[in-house]
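Starting off with a structure, shown below.
Only a portion of the chains appears, each positioned as in the full assembly.
Chain nomenclature is as follows: A, B and C, assigned in order of appearance, with residue numbering initiated at 1 for each chain independently.
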Amino acid sequence: MTTLPDLIVDPIIRAALAEDLGAAGDITSQACIPAGTQLTTVIVARREGRIAGLDCARLAFQAVGGCTYEALAADGQDVAAGAVLARISGEARAILTAERTALNFLQRLSGVATLTRTYVRAVAHTGAAITDTRKTTPGLRALEKLAVRLGGARNHRFGLNDAVLIKDNHVAACGGVGPAVRAARAAVGHLVQVEVEVDRLDQLAEALAERPDVIMLDNFSLADMAAAVAIAKGRVVLEASGGVDLSTVAAIAETGVDVISVGALTHSAPILDVGLDAV
Amino acid sequence: MTTLPDLIVDPIIRAALAEDLGAAGDITSQACIPAGTQLTTVIVARREGRIAGLDCARLAFQAVGGCTYEALAADGQDVAAGAVLARISGEARAILTAERTALNFLQRLSGVATLTRTYVRAVAHTGAAITDTRKTTPGLRALEKLAVRLGGARNHRFGLNDAVLIKDNHVAACGGVGPAVRAARAAVGHLVQVEVEVDRLDQLAEALAERPDVIMLDNFSLADMAAAVAIAKGRVVLEASGGVDLSTVAAIAETGVDVISVGALTHSAPILDVGLDAV
Amino acid sequence: MTTLPDLIVDPIIRAALAEDLGAAGDITSQACIPAGTQLTTVIVARREGRIAGLDCARLAFQAVGGCTYEALAADGQDVAAGAVLARISGEARAILTAERTALNFLQRLSGVATLTRTYVRAVAHTGAAITDTRKTTPGLRALEKLAVRLGGARNHRFGLNDAVLIKDNHVAACGGVGPAVRAARAAVGHLVQVEVEVDRLDQLAEALAERPDVIMLDNFSLADMAAAVAIAKGRVVLEASGGVDLSTVAAIAETGVDVISVGALTHSAPILDVGLDAV
């Protein structure tokens, strides 16, 4: 689960390179670096963190060509500040042309993985799993969800299409939790899970009665979460959602919920500082 | 400068919707909401901030169809927490299908605009301009750089292609700052600016002698920046780069540099919390 | 569940039209039909069947333009031979240009829906559900799986990505059913189902012990299927797979299995004959 086939990732990398190259290409390197000039560089982590996106960096250098990429670390690995992650040697023009694109992927995805790791560690003393949400960067969902997995968490839905998540508007339109869950069960195949959101503890019993696969406790207080865990008694997966941050996540996990979904993993992760240095 | 033609943005929005819809579409809304059910919703800012991405949100609802989008705020506007930004009415299925994609753009771009605004305000008492970098999200550079403009800052290069930026590796390969700047001038057209990076104050004189359009002071101390300003005497645009954050930017600006480039505007901006509420 | 957003389907329709138009367009209509010639046509079912693909036909005529499409039937409807499904009026050139593409979608998808309906009816006296497989036409999976739903059956996995299906090669590589199911559970999120294939009745107990969501009985005899149902006692969804055709499906369903997956729904459905007639 910690890699994606190159054939899926490569078009994303090439589109990013094209975005950076425009119609004139790397005019600085073309003008200032004689063709054939050789260079050896290393990718270095400037801060401690969990690495993700090395495969993207590799594909960026490969797409530009004229240089060789040697992996010195792997996606999913924890590295210290100063760690050397890869060595790239070859045409100086090529390396400098691909540099920014390679780093843009590597910094962002490592940022997601590192923040995810922090959340995962914060709940490691509990049985709760951390998951992401659909609050991902448009166009990068596959890569960001991969980074979440590399950070040690699990993925929530990949899209509107691969699981049912019944929210308040659906319940209202459908005439109640019961009709909504039953309508969903009737419509989807046997491999699709059905999750239903409840906003108040007093809705839990009705939801439980419909035997959904997952119940989302949306913006519950800690006390209500704990009460919900006691009521559910393991008959359903309970997911806590809303208002989760690093100051609250441990206490949420300690209520006994099974899953905690955290939008910030992908919507607000700062980058991990990673750079390219000439040797 | 504060908008992009729909024909450029629309394909990005449609790709994001396709990413979220997969091959089955919004299975929850299809199953749980009767066709024809009407809904009225508003987009609400949950926090104070500078708005960007409303055009993206509009295009998302238009692409799904079956609903009407009414703008109640505009990109580039400062809004208070609780401000209503837009009203969307129509088919409930359509609105809920587009919701997440619309918000993903709006939250991210407003996050960039809001962080940018904070930097711009921090240097408002000086003559320095804030600019972004090429450390943007792959695939979203046009939109993120638009958000930077909406935040009140200016754009640095859009890519490797539209300005020359001579860095240390280029200087090394070219045999010095002088040869590098001259090679660049000889290669590019009369509408392309030439910027050269210096890492130490003692390189400034050599760089000035070549009359580049811009000199980047990379990771200079405040004292060295001030010295550089004194030496340059307005003959060239001076750009400060490296180690800029909200705790340092005002002091940097007060040295008299013309431009301060800030990677964090696009690489580490947290989202602005924006939601969709049924009325 | 019985429709897809136009924004997903429209690019597929336009690609098909482009495939048919080439670089010269409809040279016959251009040469032989004076510009502005008006025509009224109807789409007629030449055989009895279940209709799917009318939305595709509508989009084909809309993409070519110059004509109006009026629906007289709906996807998912059963129609008699001779039934009029839609009326298209306007520029004769436009209508004839879109005709073949519109019908190619409509015939194929109605063929899938009609064959699916036949399987569904064959097991209607039992509790078994019919599902499709991933043996779909490359490029048309979303539409063919929609046609299966319109035919009254359910969808199996949409791809390798949205559910775990552990087959014999996975079991072998993982060291047994137990390790394989546990590895899958550890890797995937709480919204992903885990199905495991067994090829012999004596593997069932081991599989049941791992509590997968679904067990696939691959190429079981009717007697073994019935025995499996008796053993599983409703603790797991049982899916029959392999060797299913219209001569066997009722007996398979009568064994008490929950789901029967049928590759032929999408890999070998003959078209439903549908034509376009000038009025």
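The rule is simple: contacts are C-beta pairs under 8 Å (C-beta built on N, C-alpha and C of every residue); 3 or more make two chains touch, one makes a residue touch a chain.
Fair warning: this is a prediction, and the values are worked out from it, not measured in the lab.
Here 3 copies sit in place, and the number of copies making up the whole complex of this structure is 6.
In the analysis below, only the chains that are shown with their structure count from here on.
Top contact pair of chains, counted by C-beta pairs, is A-B. If you average the Cα atoms of chain B and of chain C, the two centres end up 44 Å apart. If you average the Cα atoms of chain A and of chain B, the two centres end up 22 Å apart. We define each chain's centre as the mean of its Cα atoms; on that basis chain A and chain C are separated by 32 Å. Taken residue by residue, chain A touches two or more other chains at 158, 161-163, 187-188, 192, whereas all remaining positions touch fewer.
If you check the complex, the residues on chain C that touch chain A are 1, 129, 131, 154-158, 161-163, 187-193, 195, 213-214, 237, 239, 258-259. Every residue of chain B that touches chain C in the complex is listed here, in rising order: 14, 17-18, 21-27, 30-31, 63-65, 97. Chain A makes touch with chain B in their complex at residues 12-13, 15-16, 19-34, 37, 39, 92, 96-97, 100-101, 103-105, 107-108, 111, 134-141, 158-174, 180, 183-184, 186-188, 192, 264, 267-268, 270-271, 278.
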